[in-house]
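Note that one protein chain of the assembly has been removed; the remaining protein chains are unaltered in position.
And then chain A:
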Amino acid sequence: MTTQQIPAREAEGNHLAAIAVATRPSWFARHEKTLLPLLTAIAVIAAWEAFGQAGMINPLYFSYPSAIAEAFAGWAVAGMGADLLASGKAFGIGLAVALLGIPLGMLIGSVRRLDLALDPIINGLYSTPMVALTPLFVIIFGLGIPATAAVVALMAIFPLLILTIEGIKTVDASLIRAARSFGAKKVDVYRDVMFPSIVPFIVSGLRLAIGRGIIGVVIGEFIGAVAGIGYQIRADAGVFNTPKYLAGIVILVAVSVGLNVLLRALERWLAPWRFVDDHN
């Protein structure tokens, strides 16, 4: 067999290097993932503000960014701290109770018959509109933080419970077999195989739990509270203070987005192998 000699041509090489450079994506293309959503958001807010400044928005029905910001600033110096504290407490207590869904889910997920027995009840409760239960909690706990916390807990526990059960059921059986073949005891399997496997499910569960928990705070405070962001939103809506009412919604969105960003970072830190899609 003969091998063909390929002559090294300096000029040709330079030419190809230039072509290679030309294939580099433009500055915008390289940053489009950040720029596109950012620019869109700015454009929408600017247009919204322009409509507002032009007097095309009836302040009774709706508001616009600068008016909302003004209401926000006013609220911040008068009472927002107390409202945030009340809502934060209800959310925190409720979510802490909902975390019980994780050990509960681990138990149910690992006992097949328990799972079979409880599945319809769990799914039934998950589908129940918890809003409808809020008055019940007010009857039980009275007006205040406990009633709201109860709504949050009930809203948030189901995604955690269901995803933990799902996670346990989808643990790679070959990993459990491998660990056992190397002498792992039951606790070893739980600590080294089961729990790390379900971390991504727990994080997904937390993401849903946070979203539903925030809904829970608002619903709970609409009916069962005397302070808090949700309470304030309803109070402001009742007196047609639309800018302040929308400022409350801005807070809810900001908290929700902030917590989800935090969670994403937590997941990357806890389960880095999840972010590598290649399997070989």
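Operating definition for what follows: contacts are C-beta pairs under 8 Å (C-beta built on N, C-alpha and C of every residue); 3 or more make two chains touch, one makes a residue touch a chain; residues count from 1.
Following the convention adopted for this analysis, contacts and distances are computed from a predicted model.
Taking the options "Diketogulonate reductase-like aldo/keto reductase", "ABC transporter ATP-binding protein", "Outer membrane protein transport protein" or "Lipopolysaccharide assembly protein B" in turn, only "ABC transporter ATP-binding protein" matches the UniProt protein name of the chain that is not displayed.
Considering the whole complex, the residue from A:25, A:55, A:120 or A:272 that touches the absent chain is A:272. The chain not shown here is touched by just one of A:118, A:136, A:179 or A:208, and that residue is A:179. Residue A:196 is the one among A:144, A:196 or A:211 that touches the chain missing from this view.
Taking the complete complex into account, residues 174-175, 177-185, 188, 192-193, 196, 271-273, 276, 278, 280 of chain A touch the chain not shown.
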